[in-house]
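A single protein chain has been removed from this complex, and every other one stays in its place.
This part shows chain A:
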Amino acid sequence: MTLAEFFSCSLLAFGAPIVMFAMTVATDPVRIIIMIAAAFGWLLSFLLSSLVWYAVVPLRSYLIFGMIFAIIFQELFRYGMYLLLRKTEAGLKEISENHEIGSNKLEMAYVSGLGFGTMSGAFALVNVLADSIGPGTLGLSGGTEYFFVTSSAMTLCMILLNTFWSIIFFSGFDEKNYLKILWVIISHFFVSFLSLLNSRELYAASILPSYIVLMITSYIAFRCAGGSSKTFIQSFSARS
């Protein structure tokens, strides 16, 4: 029973990202390297934010404080990834076999966003998943029985959001369109603040709006990447 829960939660959270990885990233070595570099970038940002949280001892129990710094550092490192990728674009093109690697400007944005998101989701969920295997029952002595499922659902939301945020972010800096960047930052804060409601088990109030934000963000990212309703329909037809 616990094993079933483990598999269902891990697939819920990581199923879509794994398929995205397998279909788009795993085939191209340069993308794999960028994805791991982005994961490392997220790790660095999380390390810095943990340092800040750890250092300010009296505020440790107020997670909101740590959370604000975590978001700030994440966005800073997202900007860092943007600078790194734009500067090394020429070099990447050289070492890649795939000569269209620079053709879609947001390709690297997508890959780095996926790396960011996967690392973020992994750090959030992997210990929870490990616990979900062990003997135990949720909600026996209080607390909700939906803990694992809601955590996994939020993790999926965050992974996908991170992917789209990177696309919008990179596109915003490329076009100097600061509205896009503002959207990324504001929606990031919004979703994270919403998740503060989770501790009070108000899951409907936190997960539903988060997914609505995900829908909107995915639409914006789609438009940033040059999509339209025509290309959307085309993507379902046979590949050329």
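Quick notes
Quick note on the criterion: a residue touches a chain if its C-beta (ideal position, glycine included) is under 8 Å from a C-beta of that chain, and two chains touch if they have at least 3 such contacts; residues count from 1.
FYI, contacts and distances are computed from a predicted model.
Within the choices "Large ribosomal subunit protein bL21m", "Isochorismatase hydrolase", "Sof1-like protein domain-containing protein" or "Presenilin", the name that UniProt assigns to the complex's undisplayed chain is "Presenilin". Touching the chain that is not shown, out of A:18, A:37, A:138 or A:185: A:37 (per the contact rule at the top). Annotation: of A:108, A:122 or A:184, A:122 touches the absent chain (contact as defined above). The chain not shown here touches chain A at positions 28-30, 32-33, 36-37, 39-40, 43, 46-47, 49-51, 53-54, 60, 63, 66-67, 70-71, 74, 90-91, 94-97, 119-120, 122-128, 130, 147, 150-151, 154-155, 157-158, 191-192, 195-196, 198-199.
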